[in-house]
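Of the protein chains in this complex, all but one are displayed in their positions.
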Amino acid sequence: MDEEFRIANMNWMSYRDRISRTESVVLVPIGSVEQHGPHLPLATDSLIPTAICEHCARHSGALVAPTLSYGARSTPRCGGGQHFCGTTSIDASTLIIQIRDLVREFTRHGVKNLAFVVGHMENTWFVNEACELALRDAKMMGAEPPRMMAVGYWEFLTQKTIDHVFADKFPNWALEHAGIMETSMMLHIHPELVHMDTLIEHGPSRLPVYDMWPYDQSLIPADGVLNTAIGSTSERGKIFFDEFTSSLSAALGREFGR
Amino acid sequence: MDEEFRIANMNWMSYRDRISRTESVVLVPIGSVEQHGPHLPLATDSLIPTAICEHCARHSGALVAPTLSYGARSTPRCGGGQHFCGTTSIDASTLIIQIRDLVREFTRHGVKNLAFVVGHMENTWFVNEACELALRDAKMMGAEPPRMMAVGYWEFLTQKTIDHVFADKFPNWALEHAGIMETSMMLHIHPELVHMDTLIEHGPSRLPVYDMWPYDQSLIPADGVLNTAIGSTSERGKIFFDEFTSSLSAALGREFGR
Amino acid sequence: MDEEFRIANMNWMSYRDRISRTESVVLVPIGSVEQHGPHLPLATDSLIPTAICEHCARHSGALVAPTLSYGARSTPRCGGGQHFCGTTSIDASTLIIQIRDLVREFTRHGVKNLAFVVGHMENTWFVNEACELALRDAKMMGAEPPRMMAVGYWEFLTQKTIDHVFADKFPNWALEHAGIMETSMMLHIHPELVHMDTLIEHGPSRLPVYDMWPYDQSLIPADGVLNTAIGSTSERGKIFFDEFTSSLSAALGREFGR
Amino acid sequence: MDEEFRIANMNWMSYRDRISRTESVVLVPIGSVEQHGPHLPLATDSLIPTAICEHCARHSGALVAPTLSYGARSTPRCGGGQHFCGTTSIDASTLIIQIRDLVREFTRHGVKNLAFVVGHMENTWFVNEACELALRDAKMMGAEPPRMMAVGYWEFLTQKTIDHVFADKFPNWALEHAGIMETSMMLHIHPELVHMDTLIEHGPSRLPVYDMWPYDQSLIPADGVLNTAIGSTSERGKIFFDEFTSSLSAALGREFGR
Amino acid sequence: MDEEFRIANMNWMSYRDRISRTESVVLVPIGSVEQHGPHLPLATDSLIPTAICEHCARHSGALVAPTLSYGARSTPRCGGGQHFCGTTSIDASTLIIQIRDLVREFTRHGVKNLAFVVGHMENTWFVNEACELALRDAKMMGAEPPRMMAVGYWEFLTQKTIDHVFADKFPNWALEHAGIMETSMMLHIHPELVHMDTLIEHGPSRLPVYDMWPYDQSLIPADGVLNTAIGSTSERGKIFFDEFTSSLSAALGREFGR
Partner (left out) sequence: MDEEFRIANMNWMSYRDRISRTESVVLVPIGSVEQHGPHLPLATDSLIPTAICEHCARHSGALVAPTLSYGARSTPRCGGGQHFCGTTSIDASTLIIQIRDLVREFTRHGVKNLAFVVGHMENTWFVNEACELALRDAKMMGAEPPRMMAVGYWEFLTQKTIDHVFADKFPNWALEHAGIMETSMMLHIHPELVHMDTLIEHGPSRLPVYDMWPYDQSLIPADGVLNTAIGSTSERGKIFFDEFTSSLSAALGREFGR
């Protein structure tokens, strides 16, 4: 398939024709501007889900809406925390209302299926809240909303793949921030934006199981990498990317009948 | 220690005296009204953190504020979902603003340390957002807010205890809803509210790794129990309860200097 | 009747069955955490309506939802004002949205009749606003909301009872804060929480008919009692309690057909 | 004094000079658009406080800001309820934010004293909430807000005057809506807008002590007059008006040092 | 036609009868309290649209609602900016919600046509946003909203009239603030409020095409007049007023079938 799939680049008539097809799907990547260590760009959490969505769209007829580039606040345990310069976050309520607005518009367009593909863990619960509220909005409007999916792309990773790639050394997802999985993915999709030479070796962060305000910044590595990214390769990145895109495609097919 | 530790039952002068002590701590349990299967009461997620907070307070000089009884929406994967009758939830924004209001008031009182002890997983991220915003509020007021902690009590469970109690059969937390851990705890703290005889055996739910709106209710067991609660005992409950209370007490001591 | 009537303690299936009965009624006590002098606990305004609702429910088949423990700001003339330590209040908008959320949920459950029983005078107008907005919400949802009642329990007191108990010395309601009526009621329902020995005699506050910001705190008695509570007895409390519960029950029967 | 006292009619330089005087006072009338029976205009609740404020300003050097013409919803017991055509109300939150905005602006101007004079009973609690929030806003801005007063003009009526005018037949304030007091006042200040010939005699409304949604409209007289206005005269109106203006002036002098 | 057309002065039954007529129209003037130089009153932007609406209503059977007296913030380029004392503005969101509330009420009344006549350029986009949201609200309520118009009165000025009055020297609208057009209009409708003797001659402001925060106040004339008002006459004012009223009347007739 060679048709344009990025909504940004389509004119309105093409868009209208595309979404009027049986079982049209619109994918919305939701990322962040967040420190990702010295070796990854601030937009890492946007670039990854955008690449995943575009890959799925290219092969399925789905469309990709412009990425929501700014995401919810970074928490110490997931993203190093909000004290880093460069991390540029929005309030949860801002993210929520942005998504509600989009659902209302896609509903007006007649979009039948809508998937939010999250690249930043802290967005997750707020995207879910937004989908609940968007459904309520639609009910109040007397409108037929799209069927909606929300997913953090990393959720598609299977134990089998983890075992294959890491043997038994895979950290938990929170600590994965700017770690081997993200870095490998970026080496696969945007190698020119990764600077492996800047990495320094340090062990994983040891953070308590609770959150504190203010939190102890000394527990967060000064470079913002919660776990080591050493060992990242584009080959490993391709394995992850393939798993995420094929699993997302399968889920879209299963849920949206594509 | 035999002093009253429930703020509800204290008069304002006693409260004032107590929080003016060095390193006073106020604990706020945050629960929900949510279906918990046929065997547990709707307030399970409030009763457990309230009991934990009261136990810690009784032995430490901390105070316990009135429980926030209503919590965020139930998600299919954590609590069975919002289609159950009896589940009585508030919007995330309502929970957030309630907490911001409380922090502002405790700040005015001069409370030095404040801990939100969450009993309902879906509250977690919204409590965190609220703490962030409360800190911002305090900054805008030019006020000195309490040091704050937020924690889901289950986070204190160690692998060692899991192994001890379950061997290798412990499900993930999400599926734990109304399962062995919660039921055992309730058998320990409120046995009169647990009806083990109503339990029917069925395997764990098999839910996808993504969320859907609307979701397929047929994937959720009709009784609301995401995993089996069979095998729950008050003895196991006591082990959990002891771990949670001792770990929370230790954390309070470590962070708040008590 | 011996059935459980507290929603908190019921499981969801029992709750569902109970509210599906003809003319089910749910009662929601709405209180406050507010200074009530040296002799009454901070939760006085929650404890009283909770006791009233539970009494009515025990004898009528109505259900009692978890109390809203935190209420609107204390005004100088009704509750001594917001400068007292211990008074822990929420913004009017927080109270309003909390109630709207509850009405939406009870509507979803199919609750047919809903009564908000207010224990804190300052909540009154905000509860009313919330009911108006909840009705609008329901209209927007295309839902059939419960019939709703809102009442400050003290409104049920008759001149006849006042004359009986006080002869001609009853103060106006605003000044009643922590006074003879509330204190007597508490002596009847929670005597262990009342400390009559801490009372000091002083005349009623003399406050202007207007409100000021900032207000003159010297006009408010330092102990927070706007009028004397001396003369309170549990016998008088029983008279009040009986009047409130029987009048509320009568009103519920008249309006909700029970 | 013959100076212009209506802010609307002043140019900005005159306004600036006036409020820079020692102990400047700005009065803000807050009314409503609400049915007032067949004999009084919809703006009655705006016209009365505006006339009171202008009278006080004319004799004291205070300024009068443009009246807030739209007020909070009409309740059945105070104003007949929201089912009347012509009653044009705003949400409580709209009234509150409007007032907060004004306080912020008057603070910026350097206004030292600010009084909200309410003509519509249902506005009362929301004006109070707004003043609380405005004070918080000012604190957050690091600004010095005006000293503020809020008062319903009717609060200044004394028992002595009631006895003088009515002997013992004065109804309670709520039922006063479009009754003898308001009608007499309007006969005094805007006789051309009063149509006494349209009045029909009917007794006072008998409304329950609680509020219902939906409420029984048959309990409200079809003409919107909650109590009789027969017996209203401009002479009685002048007595009321004189009492309100002299008491308000005295209060302004006492609190604001004028 | 001699009937009362100001809603403020009508009783509710007359209002009800009037809006039930075929093709009733309600006009809502929306102004501001904003500096208008040394020669014009702060309410200029309210007085002009009010006069225009009243003129149209007097001759057409339309009704005029109470003016919204407070408007959106003054921008440097349109109104001199928010640093002037006396300019008393509300947040855009406050203006928007006020208008949404009014539309909801007029919808309830059964008003069929509603026109917002704006006298303050900065209100324009917020009035438009409000109308969009009001339409959405009505859809959610399942209500039939009025047909709505929003217009800045100055938009009706034709090049022909400009040429007639000014030859080729008419400035752009933004710079017109407190200039010849507004001043001439005020000389026509409220000559007693205009003080031509206070005018000083200075050329037009030279402001950049972009906005800055903070902005350079030295670019704004200290008297608040963005362009000269010298040359204003009541005769010119009458020409403008006639054009605005006749064009608005024509538009109302065309769009609302009057």
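Note that the chains are named A, B, C, D and E in the order they appear, and that numbering of residues resets to 1 at the start of each chain.
Here is the rule we go by: a contact is a pair of C-beta atoms (placed from the backbone, for glycine too) under 8 Å apart; a residue touches a chain by one contact, two chains touch by 3 or more.
Not measured: the values here are computed from a predicted model.
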| Which displayed chains the hidden chain touches across the whole complex | A, B, D, E
| said: For the chain left out of this view, which of E:Arg16, E:Arg108, E:Arg147 or E:His202 touches it? | reply: E:Arg147
| task | Would you indicate which residue among A:Ala65, A:Met121 or A:Ile220 is in contact with the undisplayed chain? | result | A:Ala65
| Residue ranges of subunit D at the interface with the undisplayed chain | 140-142
| task | Identify the residues of subunit E touching the omitted chain, counting contacts across the whole complex. | result | 72-73, 75, 82, 91-93, 96, 122, 124-126, 128-129, 131-135, 145, 147-151, 155-156, 208-214, 251, 255
| message | Under the stated touch rule, tell me which residues of subunit B contact the chain that is not displayed. | response | 136, 139-140, 142
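Everything that follows uses one rule, which is that only the chains that are shown with their structure count from here on.
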| said: Counting one step per pair of touching chains, how far is subunit E from subunit B at the shortest? | reply: 2
| said: Need the most distant chain from subunit D, centre defined as the mean of C-alpha atoms. | reply: A
| message | Rounded to the nearest 5 degrees, how far is subunit C rotated relative to subunit E when their C-alpha atoms are superposed? | response | 120
| message | Report the inter-centroid distance (CA atoms only) between subunit D and subunit E in whole Å. | response | 27
| request: Find the geometric centre of each of subunit A and subunit C from their Cα atoms only, then give the gap between the two centres in Å, rounded to an integer. | output: 47
| Using the touch rule from the top of the page, what residues of subunit D touch 2 or more other chains? | 91, 93
| request: Work through the pairs of chains, note which ones touch, and then classify the graph as line, ring, star, complete or other. | output: other
| task | Throw together a list of every chain pair that touches. | result | A-B, A-C, A-E, B-C, B-D, C-D, C-E, D-E
